[in-house]
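Below: one structure, written as structure tokens.
Left out: one protein chain. Kept in place: all the others.
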Amino acid sequence: MISPRKRIFISALAGFFTAGSSCAFAASPAPGSVTFFEEKIRPVLAEHCYKCHSAKAVKLKGGLRLDHREGLLKGGDTGPAIASQKLEDSLLLKSLRHPDKDLLMPPDGQLPAEVIANFEKWVKAGAPFPDATASAASAKDAKPWWDAVAEKDLLPADRAIHQVVDHYVAAKLAQSKAKPAPAASDANFIRRLTLDLAGRIPTAAEVRAYVAATEPDKAARLVERLMSAPGFVRHQVTEFEWLLTEGQGTGFRDYLTRAIGEGRRWDRVFKEVLTADAATPETKGADAFLRSRAKDLDKLVTDVSVRFFGVNISCAQCHDHPLVPAWKQDHYYGMKSFFSRTFEHGDFVSERDYGTISFKTTAGETKQARLLFLSGDAVEEPPAPEPTEPQKKEEKRLLEETKKNKQPMPAPKFSRRAQLAEASLKPGHEGFFARAVVNQVWLRLFGHGLVMPVDQMHGQNTPSHPALLQWLARDLAQHDYDVRRLVRGLVQSTAYARSSQWSEGARPDAGLFAVAQPRALTPQQVGASLQFAVTSPDAFKPDAMPEEREKFIEQVERTGQGWASSLERPGDDFQVGVDEALLFSNNDKVQRELLALSNDRLLKGLLDLKDHRELASAAVWNVLSRPPEPRELQVLADYLDKRSDRPTEAVRQVVWSLLTSTEFRFNH
Amino acid sequence: MNSHFCGSSEHDVSRRAFLRTLGAGTGLAASGIGAVHSFAKPALNDTLKSSGNSVILLWLAGGASQLETWDPKPGRPTGGPFAAIPTSVPGVHISELMPQMAKRMKDICVIRGLNTKNGDHGGAAQLMMRGRADEPSLRYPDMGAVLARELGRADSKVPDYVSFYAASEGRDFSRQGSSFLGARYAPMKLAESMVPPNLKRLESISEIDHLSRAELQQLINNQFIAGHGTGPVKSHANAYARVHGLMSSETLFDLSQEPAKARELYGPTLFGEQALMARRMVEAGVPFVRVSRAWWDSHGQNFETHQEMVPELDRVMSALHDDLKQRGLLERTLVLAVGEFGRTPAINASLGRDHFANAWSAAMFGCGLKPGAVFGKTDKDGQTVIEDQVGAGELFATVLAAIGVNPKKEYHVGARPIPLVNPGIKPITQVLA
Partner (left out) sequence: MPTDPAKFKVAKEVSRKDILLCLARVPETKRLFAGSSDGCVYHFDLAEEKPEPVAMEGHTGYVTGVALAGKQVVSGAYDGQLIWWDAESRAKVRGFKAHDRWIRNVVASRDGKLVASVADDMVCRVWDAATAKLKHELRGHEPMTPNHFSSMLYACAFSADGSLLATGDKVGHVVVWDVATGKSLATLEVPEVYTWDPKARIHSIGGIRSLAFSPDGAQLAVGGMGKVGNIDHLEGKARVEVFNWRKAERVAQFSGDKGKGLITHLVFHPQGDWLLGAGGDGKGLFMFFDVASGKVLREEAVSNHFHKFALDETGTRIYTAGHNKLSVWEAAA
């Protein structure tokens, strides 16, 4: 048996390679990939085999070298380690499996079953062995995955987004032999789309109309309808606000509403947030992002890197990453240098003309940091000498004066922060930015990013669909960073419209997008949807003017927001807490707000329906946004029948069971 | 009164008897709600060793002074005005502010060599609660969540992790959380009220209807869950499945159920009441209870503050000790008293002490510990640790090992294994039984 200490070491090493993944949905590399080898094979060889079977061995055992491909093929005294004719019979595998006492490898104890299984997978995939030498230094030269995706191999740029999505998703599905789920039903689809584009469930009337519609392009029309409604902007603002500031920072929401409402290009939004000119009315509030972080520059650097570039490089603060070449201390401090002159000044965020940072490497030397973007590109800057004494005095005076007059400091002649925006958007170098936006939007709509975890978009973490991500990033950059356009394209794909139901055996890997992911509603979606669910269908006045209707919709949404504060925002591997179940089971709020009997409420209308089956059906349509199934109709009607002595209570309980159902709670 | 040692039949009998007093089981058997499908079963290994054990954490929020409690330095310039008194362990002295604990010292373990290097309330609280600093992309679950998972039972009718924090100061520093272990092991937090919210069935619905309604919801859910069985989806059903069990634990939080004698033992203060609550919970099988006594941050008037608060701690801790012992619970309960850091040996001009994490103390007693053990030594002025220095990780590992949980056990986040304590961190064997 491997000693516990060794097991921990292997695990720690393996864990290290996934660079601190916090997400349960880590992308599983294919057994033939370099990633698979680097993560699952090489470390085991290094730990358990190289002591005797490598260039470093004090005494080479059995004449067998396992630290390069030739060694594997040539083998040692007992023969080749890999039998290229019949891979399953390879000696390497036999020795790991331990059928023969003389062939036990490693000699101090058999490897765990999962590890042996990985070796089997690897050998069966042809035992690919990178040409580089066995040391970790080879990994340092490993190229980022995007370099391996040739631009000329991508689908042409003039293709429609949804077609491209379907093309690449289908290609991978075909490779994996997984069968995709069928398309979601109409009712299911409009519910999903309304939640994703308007942050609420559709009304029963909206569902019925969509189900009944016969136009062949009804889905596209629905997308247009939802994206032109004001609710679309509101919902996008909510989602991006959460992504960027988690609701903190006054004025930011207003800024985003203006920016997204106008359809401002996303690269411009990025620049505005970074350079934070609080003075102009167009960008008022944009500085909230910086302001809430200016006190802690390390947090600022990490947040910008994660939220705008999908890269969490905070571990590189202390040491280079052994396998990810782009995560050296140089890069961390290079990124930090873009912000090192930024400081909080009263109500504003200002920037100095001077100042460099230095850091201590793990080797103990002190290095001066220079402006270095994640791509490894250095940014030239003019020399910035330390200010002279009179200059310092003047600066101090200016600081006091501007603070007293509640003004910002004058902008520096050379703004390091503005340089970050420039460097990250330079043509040919905009990959980080573009890919990050694409991945975040994809994650939101599909429940699983093309790269997971979403803050590990570095060169050694290969996406599930590398070409697709590159194509979408290129498309975004070439179309003015129009996020709206991206959203429109994604929701029109077949992949997006798949059913989320899977009843035969284990669900396929989320990264195949063979079946849609159930996604827990955000607190805002819950709040809005609860309100829509319990509002009487009549209250929506389908004949009213669109503006009036829209106003009403906004009002209903807002009424529901009280519920949002009681709920947690879903993160990776979200679990519903028992607090929520207790809240809905026993809190008076449910009774008072959701199950009230006022005229505009669902309950009132339901009580007028004497036929229990009709009642149950109406309840299901309104709450679950779909027609009831015969079985559940029967169950619900029976429940009502048994309680004919207390009809109001019975109806309340039926509606409660639907409102608190798992189906309601998820976007599926 | 026989000793109710772990695994003895007397132990189980007395525990069942207590549970009966909670009124558990009313209507539940009749309702037909079956066993909860446990979402994540604790590993079979070590379950037998640790199941039924509990931890009570007396969280000394704000940072209590080690010099006015477990590691006094009378007569030194840093010693302050209070004397040290001998205890029932020869050669071991503690502050004169803790005469009751001094008498019981034979049962107590003290760690005097804590050096945790973090003097910031939030960061230090996080460090002590989780046994390690978070990584930028990974938040670790805290002690309560880990023990809730390891010691709790999937079908438990009592909460797994209860946390009291009545004062308002520092409440947000409390840094509790189950992180990747999920909401299932999140603490049940009681702040303003001693009773969890939403435990009581509303008057407007009868008990029968309450249960039937829940059953109806379950029936409706079954179809959906069958075709959409992901982790988050299943957690929703699990959360609702636990509702009635937890509702029946409402009486657990009703202190009037305790006789006057018990309440007198703990004293009339809020901290005392909550410690008594903690005993009730542990007796009913709650695996982890944290009672926070905030707020010890005596930057000014350190001696007046400690003169007021340490005797309360002395009384409450002694009451817990005696009460648990008398009920045969001491062998399966571990009580730990610690804060986020200690206080400076240097005395400032307001006669206060400031934050200090370089040489401070924690004390514990109960399950799995070697009674009377003192580990770690500080210099004559309490400025540095001169012998047997330990950090947050070692303390965490020690609590785990004492309570019967293997610190080397691993969770998995995706493909990444996460050991319960960082590699290289070992429990302090010198204080383990």
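Which chain is which? They are A and B, in the order written, and residues in each are numbered from 1.
As a working rule, a contact is a pair of C-beta atoms (placed from the backbone, for glycine too) under 8 Å apart; a residue touches a chain by one contact, two chains touch by 3 or more.
It should be emphasised that the depicted structure is a prediction, and the values quoted were computed from it without experimental measurement.
Taking every chain of the complex into account, the omitted one touches B.
Only one of B:251, B:269 or B:389 touches the chain withheld from this view, namely B:269.
Of the candidate positions B:350, B:384 or B:429, contact with the hidden chain is made by B:350.
Only one residue from B:298, B:344 or B:378 touches the chain missing from this view: B:298. Considering the full assembly, B:74 is the residue among B:74, B:197 or B:371 that touches the omitted chain.
With the whole complex as reference, residues 62, 74-75, 77, 80-83, 166-169, 267-271, 293-295, 297-301, 304-305, 307-309, 311-312, 347-352 of subunit B touch the missing chain.
The criterion applied here is as follows: only the chains that are shown with their structure count from here on.
In terms of their C-alpha centroids, the spacing between subunit A and subunit B amounts to 35 Å. Partner subunit A is touched in their complex by these residues of subunit B: 39, 135-139, 159, 180, 182-184, 186, 188, 196-202, 204-205, 209-210, 212-214, 216-217, 219-221, 223-233, 235-240, 242-243, 246-247, 408, 410, 413-419, 423.
In the complex of the two chains, the subunit A residues touching subunit B come out as 4-5, 8-9, 11-12, 14-15, 18-26, 28, 302, 312, 314-315, 453, 455-456, 500-503, 507, 517-518, 520, 568, 570, 572-583, 585-588, 591, 629, 631-632, 635-636, 639, 643, 649, 653-654, 656-658, 660-663, 665-666, 668.
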